[in-house]
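A single protein chain has been omitted from the complex, and every remaining protein chain is retained in its original position.
What follows is chain A.
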Amino acid sequence: MKNPIAERIVDFLKNYPPFNSLNYQELLHIATEVRVLYLEKNKILFQIGDVCHDSFYIVASGAIGLSVTSDAEETLIDKCDEGDILGLRPFFAKNNYLMTAKAREESIVYAIPIHIFQPYVTANPDVLSFLLESFASNTRNPYDKEHRGKLISENIIYKEQQADIQYFQSIHYSKEPITAAPEAIVRDIAQMMTDKMIGSVIITSDGFPIGIVTDKDLRSKIATGHFQITTTASKIMTSPVITVPEDLSLAEAQLYMLKYNVDYLCVTEDGSDRSSVRGIISENDLVVAQANNPGVLIKEVKRAQSAKDLKRIREKLSELIQTSITKDIPLSHIMNISGEINTAITRRAIDLAILEMGSPPARFAWLSIGSQGRKEQLLLTDQDSFLVFEDVAQDKYRDVKDYFLRLARRTTSTLEKVGYFLSPDGSVASNMMWCKSLTDWIKQYNNWINTPGENSEAINSIFFDYEIAFGETSIEEAITEIIFKNVKGNKLFFDYLGNDALKKPPPLGFFRQFLVEEGGENKDTFDIKTRALMPLIDAGRLLILQQNIKGINNTYMRFKQLAIADPRNSELFLNCAEAFLTLSEFRTVEGLKNDSSGQFINLEELSKTDKVKLKNCFIPIKEVQELIKSRFKLTYFS
């Protein structure tokens, strides 16, 4: 049956790239699957953080604005007019949208299902390169000279152009690839790959690459039993291997991998398979190149051999944080990156301890708590942690505990050498009290939650901000389970935690003047940690526990999540989230400047606008404390 509406859509599509590279029949097939959407002005097509749609879009009439949100401000980045495509993200990445697309005027957009269009992308190099370039370059339409370089792609979040440059930088890859002869036995090859921890081996004949054996080949051909383990490489290799010249850019490498649907590229002297092998590029190399600095740092962490190596990397991280802040990269991103690297350092410290001491006698989990557990540690502040090992037989308990205490001591001392000084109140895994079996921990949490204040040991709220750094995730899950089971509707506990959150000294005096420290070495400075950050951190923790929302340990994310879970107070929570970031930035800048923990701010060094900015952050603090007071029916003195 004819479909005149589809034909009409073809007439529209054929005028615009990449559709102009396709023939009429192909376009008709695509047009038949189109859905026509109408958007009123200011209607949102997709939003940052939304799960990717199953379609991408072309504007048929009207205009769609693309914007990013950084530091709570919506910044318009690009405007899509008639014929422009948008929402390409699902083609290239599995994660959620990084931009918001909103109709700037009444618009009609055609939604084209990805699965319908995908075959044309793979089959048609012009279409693929257009989409890739659109996605990578700063405009949706790379052929549009006028806009080139001015705008930003859907791929990046930062205000900088740096990601653009990254995309065309060359990549680092293994220059000493492992090769084998076609007659080599598969078992030997697998052993070699395991020993060298690599995912592929290039098969060469007379020095020329003729094929490649990858993990995938071993899985699909040997493990399935299609071939014997004693067969030769030539029987199971993927052939021919895709060869590329040296000095490939990141964009080109990605293009080749998509085009040929492979995970490895073989670099040869002249780019053909009739010249000698120079290296191998894996998909992982691309990921690392895109992640640039942070990725490289994590890789270095994994290779570090001593506390000294780790210290050097931590110093690099400080530099990275410093430059990121000056570049106005949103602080929440910096926290994420820094959190990952901090965790990696802890993990490596434990690795090193295990390497020296031999395998642990039982399964265990190392949990970072406090600022690191919340992924908010930007400066070299103190280390807080605890260790949980699985329950073991009574007679082995002593030995096992002894092992883990020694492990913890080694680890914390490595971390101390890196620069994280030990928690002043001793909340570290090397403390007898915080290194124990799962059952003991369950008892511990039960005590804290059900009988707060009764025990001599006061409840320590930082134990409710934890993140696993090493070991069994099931242990972390068990702890989460026990906490949320116990706190649900537990008035006594919330009373206690609520009071704790309100007990912090206020930031401003009666005349709206900053309250400064009265004596000691920090005389006349403002304690931003205790007076401003802690109240927010405590409030976030309290409210998220009360809402029974699991798995969010970061204060910024907690408030963001609360804004969604509790729409009536969403404005307040968003303000809290922003205030938290602003205050953290003040603290970080102070800390980097003086190489300190940034806890005490010298007010005299602040400009007048900075002081106003700082004071503005106290409004949401006050409001959220009022909210806690009324919600938990507390007074300051209860």
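Please note the rule applied: contacts are C-beta pairs under 8 Å (C-beta built on N, C-alpha and C of every residue); 3 or more make two chains touch, one makes a residue touch a chain; residues count from 1.
By definition in this document, contacts and distances are computed from a predicted model.
Chosen from "DNA polymerase-3 subunit epsilon", "Alkaline shock response membrane anchor protein AmaP", "Branched-chain amino acid ABC transporter permease" or "Small basic family protein", the protein name that UniProt gives for the omitted chain reads "DNA polymerase-3 subunit epsilon".
For the chain left out of this panel, the touching residue among A:4, A:225, A:424 or A:489 is A:4. When the whole complex is considered, the residue among A:52, A:111, A:313 or A:628 that touches the unshown chain is A:111. Even with one chain removed from view, chain A keeps its contact list with that chain: residues 1-6, 8-9, 31-38, 40, 61, 106, 108, 111.
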